[in-house]
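Presented below is the structure to which this report refers.
The other protein chains are all here in position, but one chain of the complex has been omitted.
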């Protein structure tokens, strides 16, 4: 059972994803893609960590997330895909093979995986070309991983809208 | 029965909220948080006023909205929370006690209250730090008030998606 959780910023999607993960297994791996580029981001990462108890093991992996999805007996929570995409684009790593590796790792993992992503394409067209590319790639990434998941949920105001599959 | 209505700009959320309020009581109080900072905003406020008939009493209250929710026998329509949040941030009033006052007033009000808010976090990360803070706080505010409401509706293209509760 793989689950994709998407939504706007501060929509409650990370908390929802964590709650769902905690229902899927007692042993939990948090796959953190975020890098503390600045104090603001560092504080955001810290706040999310404080929300998780000792049942969670944290792996920090900004790029090669596909190497950590196979965790027999555990649930893996990857938060989040748009941060991962940012890391890929900033380090000028080729995107397509990275997505394929992620898709293949999802298909191979026998344990449940919960992926968190961000809706970033519901505003006006940004003037910055990199921002335009980022939201295009983020949209495409969500579409592709939605196909790899059994359940997809859109979160707004902390509440879920089921896009695919249903609550287990 | 408290209702939170959210959605993007010009999604039809104000009109939907007004229609719902009119079904909840014959006496209606419109709690206006908007300030006519400029002509564009003034015109927008005027257009919304023209949509309401004489059964509506208007109270203009940019900050202390919690003092006006208790209106026995009436429905109160607060439009909108993101304008209220803007007023709080611009006047550098402490946000947390203001939110708590609002939550407590909602819990205490025996009459129905309809709250309107905006989805503002579905675009790319803004470069401006205040804009980032604003969308973070707006998202958190929606999550908290959604917990205080019996029903939560997301509006797009003038049409409702039920997030919590259901049509009475």
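Note that the chains are named A and B in the order they appear, and that numbering of residues resets to 1 at the start of each chain.
Everything below uses one rule, namely that contacts are C-beta pairs under 8 Å (C-beta built on N, C-alpha and C of every residue); 3 or more make two chains touch, one makes a residue touch a chain.
Computed from a prediction, not measured in an experiment: that's the story for all the values here.
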item: Contact partner of the left-out chain, one of A:99, A:138 or A:159; value: A:138
item: Contact set of chain B toward the excluded chain (per top definition); value: 8-12, 40, 119-124, 126, 131, 134-135, 156-161
item: In chain A, positions touching the absent partner; value: 4, 6, 8, 117, 119-125, 129, 132, 135-140, 142-143, 145-147, 152, 154, 161, 163-164
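Rule of thumb we're sticking to: only the chains that are shown with their structure count from here on.
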item: Cα-superposition angle relating the copies chain B and chain A, to nearest 5°; value: 120
item: Centre-to-centre distance between chain B and chain A (centres being mean Cα positions), rounded to whole Å; value: 30
